Every structure is written in C-alpha cells, then in structure tokens.
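Note that one protein chain of the assembly has been removed; the remaining protein chains are unaltered in position.
== chain A ==
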Amino acid sequence: MSQVHALSDDQVGQELRKMTAFIKQEAEEKAREIQIKADEEFAIEKSKLVRQETDAIDSAYAKKFKQAQMSQQITRSTMANKTRLRVLGARQELLDEIFEAASAKLGEATHDQGRYKDLIKGLILEGFYAMNEPELVIRARQADYDAVREAAGWASAEYKHKTDKDVKATIDAENPVPEGSAGGIIIVGGNGKIDIDNTFEARLTLLKDSALPAMRKALFGENPNRKFFD
C-alpha cells in the first residue's frame, strides 16, 4: 500500500489558503448571482405593478371623461330645447292674442244691416250647396230672425238659378243660436243629424287651424328650416 506522504507545513498552509479562498470566492459568486437576480426581479415586479395599475386608472378615467362629455352634451341640448320652447311660446302667445282681438271684433258685421243680410245670404248658400237637400232648417239668433228670413229667400232664389233645384229653408225658432254669439247661422240637414256651423265664432275657430301657416308667414316671415312644401 502506497503511503500518503505527509505534507510539509508549508504545503498544508498553502492548501488551506487555497481552500479558504475557494470557499470565499464561491460564496461571493453566489452572493453576486443573488444580487443580480434580485435587481432583475425588482425591475420586473415594479414595472408590472405600475403598468397594471396605470392601465386600470386609464380606463377608469376614460370612462369618467366620456361621461362628463355626455352629460355636457345633454346639458347643451336641454338648453337649446328650452330656448326653442321659450321662443315658440312667445309666438303662440302672439297668435292667441290676435285671435282674441279678432274674436272681440266679430260684432262689427252687424253694424251695417244691409251688408249683414248679404253676408247671411252667402252663409246660407254655403250650407245649401254643401247639404244639397230639398229641405233644410236654419238656426239663427233670435234678433236676426227677420233678416235671416229675407236672406234665406234670396239664397233659395240664387240656388234655384244656379242649380235649377228647389230648396225650402225654415227657421227653427225653438233652437236659436245662443245670445252670446256675434252672428251667423247654422244649417241643419240630414233629418236633423248633420249640421254646418256657420256662426262667426265657429268660422273663426276653423281659421285657427287653416289660417295658421299664412299668419305665421305674414308675422314671422318664411321658415328657413322648412324642407317640405307639399
């Protein structure tokens, strides 16, 4: 068996120094690895956390901005609507006032009895032509009965002249037009079932619809936004 030669003291010392140096070096290398890894992980973890959270913040604020914008649009639109309504309201007030004023003046027609009778004749004739019946009933204001009788006679004559048909129109004294009316007549036909209201009030009321476009134009001018002119 070969003998392990004992090392000299120097050699032992040398070996020991080599070994301790090795141990230390190994440790330092390991420590360095750990440090480098730690720094890498630090950077990755930090940027991951920051990115995650800032993305969430971004999307939350994007929503907030969008909502704020929408609410602002709603406010603006509501404002525009209110303005429009105010202006339209003012227009309507004016129109209503004009109709009120006209209504108050309806009594003017009776000032000239001659012209009034002629007018009544025309109203009766309108009824004759519309009804196209041989026998009709007229309702009028009690104060107008005489005038109406005369006018009805003229109307029947003209009717016969124009259509070659006879028409008998009688006044219904039991159902006069109410006292408050400013004038005009009502023609009743169809066995009492159909009536044409030609009192001044009724005619003015019809005008409230039919005259509106012309009135608006006369007062306010053309509507620049209008697109359809059927």
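Annotations
In this text, a contact is a pair of C-beta atoms (placed from the backbone, for glycine too) under 8 Å apart; a residue touches a chain by one contact, two chains touch by 3 or more; residues count from 1.
Here, contacts and distances are computed from a predicted model.
The complex includes a chain that is not drawn, and of the options "Signal recognition particle 14 kDa protein", "AP-1 complex subunit gamma", "COMD2 protein" or "V-type proton ATPase subunit G" the UniProt name matching it is "V-type proton ATPase subunit G". The chain that is not drawn here is touched, among residues A:143, A:157, A:194 or A:219, by A:219.
For chain A, the residues touching the chain absent from view are 9, 12, 16, 19-20, 23-24, 26-28, 30-32, 34-35, 37-39, 41-43, 45-46, 49-50, 53-54, 57-58, 61, 64-65, 68, 72, 75-76, 79-80, 82-83, 86-87, 90-91, 94, 97-99, 101-102, 105-106, 108-109, 119, 122-123, 125-126, 128-130, 132, 162-163, 198, 200, 203-204, 207, 211, 214-215, 218-221.
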